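A single protein chain has been omitted; all remaining protein chains appear in their positions.
Here the chain labels run A, B and C in written order, and each chain numbers its own residues starting at 1.
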Amino acid sequence: MVEVALTIPPDVVFIAFATVTLLAAILALQAKELIYGAIALGASFAGIAGMFILLDAPYLAMLQIAIYVGAVVVLILFTIMLVRREEGEEVTEQRERGEGAAGLWIAGLLAVAIAGVAALAGPNLPSTPPGNALPVSQLGPALVTQYPVPLLILAFLLSAALLGAMMLAKVER
Amino acid sequence: MALNPWLAISIFALVILLFTIPLLSLPYLIVFPRRKENPFRDMPFESGQVPQGDARHRLAMQYYPFVLMFVVFDVVGMFLFAWGISFSQIPLDSSLVVLIFLVLLGAPLAYALRLALRRENW
Amino acid sequence: MVNIPTSPADLLPFIISIVTSHTFITIIIFPGMIHLTLVSAFLTWYERKLLARIQLRIGPLYAGGPGGILQPIADGVKLIFKEVILPYKADRTLFTWIPLVLIYLGTLPFAVIPFGQHWVIANLDVGLVFIFATTSVFPSMIIIFAWASNSKYPFIGGLRSLFQQVAYEIPMWISALSVVILAGSLNLVDIVNKQAKIWFIVPAFLSFIVFFICIMAELERLPFDLPEAEPELVAGWFTEASGAIFMAIFLALYLKLYMMSALVTDLFLGGWWGPPFLPQPVWTVLKALVVATAIIIPRGIYPRIRVDMLIRIGWTRLLVIALANVFITVVLVNSGLLARWGL
Partner (left out) sequence: MVTLVSYIIVSAALLGIGIYGISVKRNAIRILFAVEIIVNAANINFAAFTRYLNPPTVSGQVIVFYSIAASAMEAAIGLALILVAFRLNGSIDVRKMDKLKG
């Protein structure tokens, strides 16, 4: 008999999550129907939540799913259904020649540059995380004792966003 | 013997897939290949009326403010949970910040509700 | 640790070690799939029988066993072999695969709900937030399914379902927050262990009431069943579902009912704690079934409420009461009144 430890192989899981995230992000931008795009965006966010789990931040992962997949995607779906034309036509993506290629070129160049710099700096970066991750209960004290001012600013941001969006969307009479 | 909980959850997810994929592949395997077009059978169900127009019409705006409020309070709820787990470890005067946070959000919520519940706004 | 067999002689001990392992038993048998399938099938029969008794009818009778208890099997066989009707211009991919996602969302939370000290699939530190994250994906899936079926009744039902679940999710979370403050943990096993001396329904009674009302609305049960109001919307957002698809949705809804009942049991009713003449899991299942009964009974008794009343109750009354509960809990914890129960 050969004894094998039953653990998550981090490489395989990481590659799986990264593939899901990137492919879904591409699909979110390229899908024909906006509804499919919104679903793909949700899948991409779920993949990022998986990466947060790998990074030992499970609370962040759950936050990501609850806020993005649970709330923002609902809002996006709602808006998509509100802005449909009466005859049921989606907005088409007509594009001038060369535009797509130029965008792809710039974006690819930027991404490759960042990734290249990171890879060059790779040997100087820590390759393994320090032993134990901090437990979830560390998040609350950091939130209210170290960063209380952002919390209060967040209250203003939330109220401004709520009232602003509502005032924008309401019908003028 | 305790397994990594996330590994246990992923095994559980795979098992659910094994149980449910056969159930939902049945329409693909049995039903869809033998379908014949029948416009009367495939008509949307409207209690015997002949459907008029597109069903995916632009939906009523009046639900929109509540979805908006949900997004805002989703965020608030997640912040409150992060504070709630470690309530006993935090000195009480630090928890005052959360009280101020909620009070600051109270007035906008009341006004937003007032706007949302007035039918002529939407 | 797993011993991978290298010779045929090792195969049998290997299989036995796998089948008797804690992981296998929890995932496949007890809190896992077999138990869930049986209980959700039982609940479909139980609801029909209970409603029939309330309305002085007999209910399912002929399908065999005492009181027609084999009715779910007959229903399942019937539904699997029925034709799946795809409405005109419906989106085939979404229409057939969203029910799978719904079953997933109904089943996955059971991974972190404990039925006994060791009867839990994953002892997760963020268990409660995991449940809330999975249940918060329901509304978007429902609206997508309603959109995909390209019919008017489902679309209206889906919209109602969306804004109802959205309105009651927030008070539900915030009333669960007082339990989290009392227990000081999001791990459901820890939360139940804290209730060894006193059930959280006693210090957090108002939270329990709010939570219970909110899960009634989340489950689209009467008096909050506007999304599937039969006289108006036929069957709400799953009007067009038929055959295997209808069965999948039905199963997902009953799984969600059982999941919410088990969640209430673990959060407020002391989970597996009870007089020791019954084993722990039996206590949890019994309490969950009692909660499920309490959720089902109003369907036979009450009329449904109006849409605007629903919104008003959710966003004004319940949210305010739930927030007030948080402060009451904070004061209770700080005043030391609960110290004799170790809280």
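Convention: contacts are C-beta pairs under 8 Å (C-beta built on N, C-alpha and C of every residue); 3 or more make two chains touch, one makes a residue touch a chain.
Because the structure is predicted, anything quoted here is derived from the model rather than measured.
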item	value
Neighbouring shown chains of the undisplayed chain, as defined at the top	A, B
In chain A, positions touching the absent partner	10-11, 14, 18, 21-22, 25-26, 28-29, 34, 37-38, 41, 44-45, 48, 51-52, 54-57, 59-60, 63-64, 67-68, 71-72, 75-76, 79-80, 82-83, 91, 93-95, 99-100, 102-104, 106-108, 110-112, 114-115, 118-119, 121-122, 125-130, 132-134, 138-139, 142-143, 146-147, 150, 154, 157-158, 161-162, 164-166, 168-169
Positions on chain B where the hidden chain makes contact	64, 68, 71-72, 74-75, 78-79, 82
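Simple rule for what comes next: only the chains that are shown with their structure count from here on.
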item	value
Chain A-chain C separation of Cα centroids, rounded to whole Å	28
Whole-Å gap between the CA centroids of chain A and chain B	17
Multi-chain contact sites of chain A, meaning residues that touch two or more partners	6, 58-59, 63, 66, 70-71, 74, 78, 81, 136-137
For chain C, residues contacting two or more additional chains	1, 124-125, 129, 136, 147, 162, 166, 184-186
Touching residues on chain C, where the partner in the complex is chain B	1, 21-23, 26-28, 32-33, 37, 80, 83-88, 92, 96-97, 99-100, 103-104, 107-108, 110-112, 121-125, 128-129, 136, 147, 149-155, 159, 162-163, 166-167, 169-170, 173-174, 177, 180-181, 184-186, 234, 239-240, 243-245, 247-248, 308, 311-312, 315-316, 319, 323, 326-327, 330, 333-334
Chain A-touching residues of chain C, taken from the complex the two chains share	1-6, 10, 14, 94, 124-126, 129-130, 132-134, 136-137, 139-140, 143-144, 147, 162, 166, 184-186
Contacting residues of chain A [partner chain B, same complex]	6-8, 53, 58-59, 63, 66-67, 70-72, 74-75, 78, 81-82, 84, 86-88, 136-141, 143-145, 148, 151-152, 154-156, 158-159, 161-163, 165-167, 169-171, 173
